[in-house]
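Only one protein chain is missing; all other protein chains are in place.
Our next item is subunit A:
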Amino acid sequence: MSETIETDVVIVGAGPVGLFAVFELGLLDVRCHLIDILDKPGGQCAELYPEKPIYDIPGFPIITGQGLTDNLLAQIKPFSPTFHLGEMVVSLERLEDGRFRVQTDAETVFLTKVIVIAAGGGSFQPKRPPVPGIEAFEGRSVFYSVRKMDAFRDHDILIVGGGDSALDWTLNLQPIARSVTLMHRRDAFRAAPDSVNKMRALAEEGKLNLVFGQVTGLKGGDGLIEAVEIIDNDDKTHHLPATRLLPFFGLTMKLGPIADWGLNLHENLITVDTEKFQTSEPGIFSIGDINWYPGKLKLILSGFHEAALMAQAASRIVFPDKKVLFQYTTSSTSLQKKLGVA
């Protein structure tokens, strides 16, 4: 299932800075596609601290991470950006015609004039529990997400965690699995109360095994687990037979494939100039937490400024013959038409 999309700009990362870039580019008539490995826009604000207040967004004495994300989405709506969520950008290369080819792990291919890397702290990736030798089982019998439910049919599944992912997959996989065990470190779950109730009902009917403890080791070979060694809350070690393990310990940010894109880096951050926020590769810009220049501050506010300056330079690449006029949204009817308010 491969698809090729031609566009002006591809933005890697739909965090607050990538979202605001859509606005600044939109005012200059540049249309964007955004790609993010998360299943929702908002980056760190939406994933790490949706409910927490931010106090240093100009004009907002207080706003939550999710509140800011929702406002940014409302602000960029007139420019109808296309989101590609749940996809990780894996490669970039320059084509002979000067454009770039961008590819995701879902095989979506973009041909674009400009790339904006707004990848923040890197791509969100599942946390790997520090169980010795777990790497050898990953992708064959240990998974951090469920892409195809059928790969779990008729298996003895051990799901570890106490949040929504753990509970949702426990409920979804239970009907098709040979057996499901849900393990958590304590008898309290962060997941939606409705899922927790459904899970407890299944456990009471004996259709689900609910245990409290932590994983300490894996038994098996050739990538296939046979049993999982666990320690319960009374410090006793047990072996649970299992042929599939799904640990859900949240997400952590990893630089990921960005390191391999041939751009100049400064301690794992992409070096840019402070006029255009362009990288060492003309046509590839970088804004927000992922970039570095002398004096850089990893603040949302700084990323917004970077987006505005980047947009000026990027629009000159997209429309080489067009004169860019400096205008205010307050007074320019042409800008207001674009925003759908005039």
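Note that a contact is a pair of C-beta atoms (placed from the backbone, for glycine too) under 8 Å apart; a residue touches a chain by one contact, two chains touch by 3 or more; residues count from 1.
Keep this in mind: contacts and distances are computed from a predicted model.
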{"item": "Among \"2Fe-2S ferredoxin\", \"Succinate dehydrogenase iron-sulfur protein\", \"Hydrogenase expression/formation protein HypE\" or \"Sarcosine oxidase subunit beta\", the UniProt name of the subunit that does not appear here", "value": "\"2Fe-2S ferredoxin\""}
{"item": "Options A:153, A:190, A:207 or A:337, residue touching the unrepresented chain", "value": "A:190"}
{"item": "Sole contact to the chain not displayed, among A:81, A:120, A:161 or A:220", "value": "A:161"}
{"item": "Contact partner of the left-out chain, one of A:67, A:86 or A:129", "value": "A:129"}
{"item": "Absent chain, residues of subunit A that touch it", "value": "48-49, 52, 127-130, 161-163, 184-186, 188, 190, 214, 249-250, 252-253"}
